[in-house]
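Right, I'll just put the structure down here and ask away after.
For this depiction, one protein chain was excluded, whereas all remaining protein chains were kept in their positions.
For clarity, chains are labelled A, B and C in written order, and residue numbers in each chain start from 1.
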Amino acid sequence: MRYLPLSHDDRSQMLDKIGVSHIDDLFRDVPKSALLKKPVDLPSHMSEMQVDRNFRHMAEKNIPAGSHPFFCGAGAYRHYVPSTVDYMIQRGEFLTAYTPYQPEISQGTLQALFEFQTQVAQITGMEVANASMYDGSTACGEAVLMARRATRKKKSILSGTLHPQYIEVVKTATKYTDDIAVVNAIDTYSVDTLIDQIDDDTNCVVVQYPDFFGNLQDYSKLADALHAKKALLVVVVTEIVSLGAVRSPGSMGADIVVGEGQSIGNGLSFGGPYVGLFATRQKLVRTMPGRVCGETVDGDGKRGYVLTLSTREQHIRREKATSNICTNAGLCTLAFTIHMTLLGEKGFRHLARLNHSKAVKLADKLSTLDGVEVLNDSFFNEFTVSLPIDATEAIENMTAKQILGGVPLSRLYPNDASLKNQMLVAVTETVTEEDMDRLVSELKELINA
Amino acid sequence: MRYLPLSHDDRSQMLDKIGVSHIDDLFRDVPKSALLKKPVDLPSHMSEMQVDRNFRHMAEKNIPAGSHPFFCGAGAYRHYVPSTVDYMIQRGEFLTAYTPYQPEISQGTLQALFEFQTQVAQITGMEVANASMYDGSTACGEAVLMARRATRKKKSILSGTLHPQYIEVVKTATKYTDDIAVVNAIDTYSVDTLIDQIDDDTNCVVVQYPDFFGNLQDYSKLADALHAKKALLVVVVTEIVSLGAVRSPGSMGADIVVGEGQSIGNGLSFGGPYVGLFATRQKLVRTMPGRVCGETVDGDGKRGYVLTLSTREQHIRREKATSNICTNAGLCTLAFTIHMTLLGEKGFRHLARLNHSKAVKLADKLSTLDGVEVLNDSFFNEFTVSLPIDATEAIENMTAKQILGGVPLSRLYPNDASLKNQMLVAVTETVTEEDMDRLVSELKELINA
Amino acid sequence: MLNKQGRQTDIVNLTELSQDSFTTHSGNKGLEQGELLIYEIGDTERTGVDLEEVGEFKDRLGGLTRGHEIGLAGLSEPEAMRHYTRLSRMNYAIDMGLYPLGSCTMKHNPRVNEKVARLPGLGDIHPLQPLSTVQGALEVMDRLAHWLKTLTGMPAIAMSPKAGAHGELCGLMAIRAALDKRGENRSIVLAPESAHGTNPATASLCGYKVKSIPATEDGHVDLAALKDALGPDVAAIMLTNPNTCGLFERDVIEIAEAIHDIGGYFYCDGANFNAIVGKVRPGDLGVDAMHINLHKTFSTPHGGGGPGAGPVVLSEALAPFAPVPYVVHGKDGFSLVEHLEEGSDSFGRMTAFHGQMGMNIRALAFMMSHGSDGLARVAEDSVLNANYVMASLSDVMTASFDGPCMHECLFDDRFLNGSGIATLDFAKAMIDEGYHPMTMYFPLVVHGAMLIEPTESESKQSLDQFIGSLRHLVAEAKAGNKELFSGAPYLAPLRRLDETLAARKPVLRWIKPEGNGENE
Partner (left out) sequence: MLNKQGRQTDIVNLTELSQDSFTTHSGNKGLEQGELLIYEIGDTERTGVDLEEVGEFKDRLGGLTRGHEIGLAGLSEPEAMRHYTRLSRMNYAIDMGLYPLGSCTMKHNPRVNEKVARLPGLGDIHPLQPLSTVQGALEVMDRLAHWLKTLTGMPAIAMSPKAGAHGELCGLMAIRAALDKRGENRSIVLAPESAHGTNPATASLCGYKVKSIPATEDGHVDLAALKDALGPDVAAIMLTNPNTCGLFERDVIEIAEAIHDIGGYFYCDGANFNAIVGKVRPGDLGVDAMHINLHKTFSTPHGGGGPGAGPVVLSEALAPFAPVPYVVHGKDGFSLVEHLEEGSDSFGRMTAFHGQMGMNIRALAFMMSHGSDGLARVAEDSVLNANYVMASLSDVMTASFDGPCMHECLFDDRFLNGSGIATLDFAKAMIDEGYHPMTMYFPLVVHGAMLIEPTESESKQSLDQFIGSLRHLVAEAKAGNKELFSGAPYLAPLRRLDETLAARKPVLRWIKPEGNGENE
C-alpha cells in the first residue's frame, strides 16, 4: 500500500522490540468478540489511477457552474479566485500543518491569521475579529450565544430576512439556552417593526445585510434602539464582497458582525468547506468564541504571533468555554487572506463595483420582460425576481438549455406558496453580457411558451 | 497591471534618483527611428479570468487523450503520473529556481539531479548519466556528435528502424560535421546488415530499442563488431518504461544510451517539454555533452553536490565546448526522478510488466480480426499492425467514434506507399480491457464496411 | 588564485566568524528570511488583480455607498507570492517531518485527494443547483456514508457536522432530542477526567451539567466510580475510545450496558478512531453516537487549523433524530431532504447547505485508496508504531501506564524530576532537533503529560531517528545540561514567545501607526 512505509521485515523487527509476537497482541484490551476476524465488507485497495477514474466518473455526473451561464447565489457565490491563491494554500507548509500551538515553528500560519483578523475587522468596520468559525451560519449561531453571554439576557430576535437556513441553524444551536423569536420577513422592511420587538429581556437582534432577498437597509436606528436597552446588534453578511461597495455594519453600530467569507478565496465546493467570519468590539473580546491570534515578542525581543486569550476556549476552560469550537476553517482563512491581499483596497472596491454594475445591468434587462418584476429597490449583486410562471420549473427548464438560472425561493421556503414564482438571481464578475442575454431570452421563451 | 509592483509614485522617485526626467531618457542609445511611439498592434492587457477563459476555449477545441480509449505512441506515451509528482514540481523552490550555479543555496535541485543521474545510469545499465538534454531526439543528435569527438572519425550509421524524426534531427544536427548513412529499416532486422556497413571511418551505429516499429533485438553482436573497429554503439530508447522489462542496453555493450524520458513523470503536452536522457561509460565522460552534477564536500566537511566538469561546457569552453546546450530539461528531470522514486525497483518492474501484459492482450485480440496482422515477433508495449484498409482513414474514422486508435505510419513516412495500411498501436497501463474491446470492435466494423 | 577575469580557480581555505556575533543587515539568515506584515509592505493603492473596467452607471445601493477608506493593503502578484511563500517557510508541517501530536493524528495527506477535490465537476458546483445537476456529488456523499457506516457498524449517519466538536454537538443534540421525545428531562452528562475539552464544552451547549469520572491508576475509566455516578438524571456518557491516554477502554461493553440500563446513551468521541479502523466496529461496542474526524483518521489536511469534517454515526435509537439535510435514494436517482418534515423527529439543522463536501471527497479518496484491507493495516501500523516508540523510550522516559498502548503513547514528566526541566522545555528542545513537539499537558490525568502519536505514515527509520533524538535529549537532561532546554528553541525562526504578554495586552490586529482611517 503506497501510503504505508513499513515493510514486512520492519513489522516483525518492531514486534520483536515490543516483545509481542503478533500484531493482535497489541489489541488485547479489545473484547475478543469485537475484534474483527476479517476485513469489513468494502472494496479492496485501489491504484491511484483507479481512484482518479472513479472520481472523474462521479464528477461527470454533475454540471459544473463554470461550464454554463450561472446565476446562483443565496449565500454561496461564484467568484473568480486568482490561481495564486490555490497554489499557495497547497504548499505543504500551510496545507499539512496543525493548529499553530507551537508558535516558534508556526509563524507562517500565525502571521497570516493576524493579517486575516485585521482584514476582517477592516471590512466589517469592527475593532477585532477572530481566527474564523466553520462558516457563516454557525458563526451566526455563535453570535447569538455570545449576545446572551455578554448581556446575560435570554431573548434573541431574528429578522425574517435572514437566510432561512441560518435561522434554522441558530434555532438549533440555541435550542437549550436561548429563546428565539423570528420576525416575519415582510414586516422587517421597516426597521421599526424590529425595534418594536425589543424588550428588557432582549439580548440581540440579528439582521442580514444585504438581506436574503438582496435588499440593503441602514440599521443605525436599530442599533441605537438596541443599545438603549443594553442589547446588541448582530449583522450577518453572506456576500462579503458587498462590503467593498456599501457602508460597513460597524459604521451603523453593529456589535457583532458575522459573515460567510467563501466569496473571497474559496470555491463553491457544493456548500463547504467555507469560512465563518466573526468580528466584534474590543470590549466584548473576552466573550468572543473561537481562536484568536495576537502579537507578542520572542525571547530575543523580536515580534511574533501566538494564539492567545485561550482561557475562553474549550481546551482550557472546558465546560465554561465560550464555544466548543476547536478545528475551525484554517486553510479557507488563508485563501481568504491571500485573495484579499491580492485585491487590496483598490481591487476589492473595483470587484464590488463590477459585481454591482453587472447586477444592475441584468436587473434592467430582466425588467423589460413582460410579467417579470425585480422586487428590490436596492441590492448589491443579487436580487429577487418575480416571474409569471413557476420559478422552480423555469429553472429546471433552463438547466436543460445549459443555463443555471438562479435559486428558486421555494427551494428554501417550500411551504410558502406566495413565493413559488420567485427566484434569487446573483450576478458576479464571472457573468458576461452574453450570459445575461441568454438568460433573458431563455426566460422570455419560457414565459411565452 | 497585476505583475508590476511599481506605482506611479515609485517610478517618478526612481527617475529622480537616477537623474533623468522621463523613462525614454534611459532608452537614449536606441536609434530614434526605432523607438516605438505607440504600443504594437496587439490586444491590450487582460484580467486573469479573461486569460483563463481564452485558454479554456482553445483547450475545448482539442480532444484530450484521457477522455477516450487511447492508443497513440511512436515516441510519446501516456502513462499515469502520480499526483505527488506534479504537486512537488510546482513547489516554488523547485519551479522558480535557476540552474544551480550557487550550490550553497541549490542543494535541493542538485541532490535531485544526483539521484536522477543515478537512476538513469541504473536503468540504462550504464556507468554515468548527465543532467539531461532537451529530449530524446536532440539527445540522439548529441550522441552522434559525441561519437565523432570520442573516436575522431566522421561516419555515423543510423538504423532505419530509428524513429524517423530522430533520423531527421540527427541529420540536421550533424549536417556540417558528420557523414550520416541510414540503413533501410527492412535491412536492419538482421544485425548483420548493420555490421556489414561498419568500416574504419565509422564512429558509431545508432539503433533503437525497442525499435520504432516495436521490435526487440539483442545488439550484443553489433557492439562487439563496433568495438573491434574502435567505434561506438549508440542505443536509443524512446519508451523508457521498457527497461523495466527488457535487458539494459548497457548489458549488451552500448557505449552511449540516449532516451526519451517523458514516459516517467511527464505528460504528453503535445510533444514538449520532454526530457532527454544521456548515459555513457565513465571513461567517455569528458567528451559527454551537457551539465553534470557531482558529489563533493563543503567547508565544514559536509557532503554536498555541485555542477561539475564544466570545462566541457559552452560557458567555460565556448567554441570548443562539447555542446552548445545551456538550459536543459531541469524540471522534467525532477518529475522523472520523483516518479521513479515513487515507483522504485518494484513499481518500475511492475509497471513494465503491466504495460507488456496489456499489449500482449491487445495484440492477441487484434490478431483475431480478419485481414489484420500484428507484424511483430517481439514487442514491449507497442507494435505495428497491418490493416486491410488505409490506416490513416481508419484512425480518422475512429476519432469520430471517440477512439484515438494509434499512429498511422504514413504520418511519419508519407512517401512510402507500402506502409499506408499500417499503424503503430501503443498500450500502456492507462488502457482498460473495455478500451481494447472498443478498438477491436470499431476496427472490425470499419473493415467490414 | 584568480584567473584573468578575476575568477577564483582554487578552493579557498574558509576563514571563520563566530555565529554569535553575526547579524546580517537584512535580518535574513541565508534562506531563513524575515517578513513584515502586508500592511507594512503594501498599501491601499497597490493591487495584484486586473479586473474588467466598469463604466458609469446609476447605482442601486440605496444610498449606502461606502465612502471612507477601508484600509486594506494590497500587494502586486509577485509580492504576494513572495510574502506567503516566506511565511509558509516559517511553518513546520507533516510534509517536512514527523508530527507526533497525540490526539491529532497528523498523518500523510495524499495529493490525489487534493486533485480530485478540484475537479470542476466536484469543486465548482453550487449547493443550491437543481438536484438533477449534482447527482455525482450526492453519490459521493452517499458512498462516503456507506463506507463510514460499514466501518463503524452503525445504521445511520449525519453528514453535515463541520468538525469533531460540531459532531459532538450533533450527537448530544440527537441524544437530548431522544430524551425529550421520551419526555425525560435529564441534566447530567458524564465524562472522564481525561476527556478532551470539547466534550464538556459541548455538553454545556446542550444545557447539561458535566460530571467528571476519575481514571484508575492504569489509565482507564474507573468503572466503579462510573457506576456510582449513574442514575436517572444521567443523559449520556461521553467516552473517548481509545481514550486520550492511548488506551482501549477494555470495559467498554460493560460501560455501554450500564448506561443503557439507566436509560442513558453512549456517546463515543471518535477522535481516536485511527487506532481501530477496520479492526473494531464501534457499533459492536454499544455506541449510540460517534463523530469521526475526517481530518484525523481519513487524512484530510489540517490546513493550519482546519477545515475538518465531523460526520456522526448513529444507532437505531438515535437515527430518527438526525439533522437535515440527508441524502435519500429517490426514483430519479439521489435526492436531498433539506427541510424538517411535518412530524419529523429531526432535531434541526447544524449548518447552512450540506456540510463539508470538499472534505468528504478527500476522505472518500483516502478510503478507496486503502480499501478495507488497507484500512485495517492503517490501524495496525499506527498501533505498532506507537508501541515501538514506547518500547524504545520507556527505559529512559517514564511511560504513564504499562502494557501495550493503542495509536499513541503517554509519558509524564517523572523522568525530569529534579532536573529543573519542565515538559514545555523538553518539548521546545525537540524543535531544535527538527521535530514538532508531542501534545503536552494533555490528558490532564498525569503530570506534565507528553502524548506521542506517530501515526502509520512513519517509516521505521523515521521512528528510529526520532527515538534517537529523544534519547539524546533525555541524556542531556539527566546530565544537567539545563540550558539546552530552558533556552530552547535556539534554532527555530523565533525564540520562545511571550504568551503572557500576548494575553495581558491583546494586540489582535494591525493598527495604522498614526490614526486608523478605516472605520467610517
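A few points about this structure:
The working rule: a residue touches a chain if its C-beta (ideal position, glycine included) is under 8 Å from a C-beta of that chain, and two chains touch if they have at least 3 such contacts.
Predicted, not measured: the structure shown is a model, and the values here were computed from it.
Summary of contacts with the chain left out: across B:Val292, B:Val427 or B:Leu446, the touching residue is B:Val292. Contact with the undisplayed chain is limited, among B:Gln122, B:Thr287 or B:Ser441, to B:Gln122.
Taking the whole complex into account, chain C touches the unshown chain at residues 2, 5-8, 10-12, 14-20, 22, 24-26, 28-33, 41, 50, 76-79, 81-82, 85-86, 89-90, 92-97, 107-108, 110-111, 369, 412-413, 422-425, 431-435, 440-441, 444, 447-449, 457-459, 461-462, 465, 468-469, 472-473, 482-484, 486-487, 489-493, 495-496, 498-501.
Even with one chain removed from view, chain A keeps its contact list with that chain: residues 1-5, 7, 45-48, 50, 82-84, 86-87, 92, 105, 299.
As a working rule, only the chains that are shown with their structure count from here on.
Here the CA centre of chain A is 20 Å from the CA centre of chain C.
Centre-to-centre separation of chain A and chain B, using mean CA positions: 47 Å. For the pair chain B and chain C, the distance between mean C-alpha positions equals 44 Å.
Multi-chain contact residues, meaning those touching two or more other chains, occur in chain C at positions 45-49, 51-52, 75, 77, 81, 85, 110, 112, 114-115.
Residues of chain B in contact with two or more other chains: 2, 47-48, 82-83, 87, 92.
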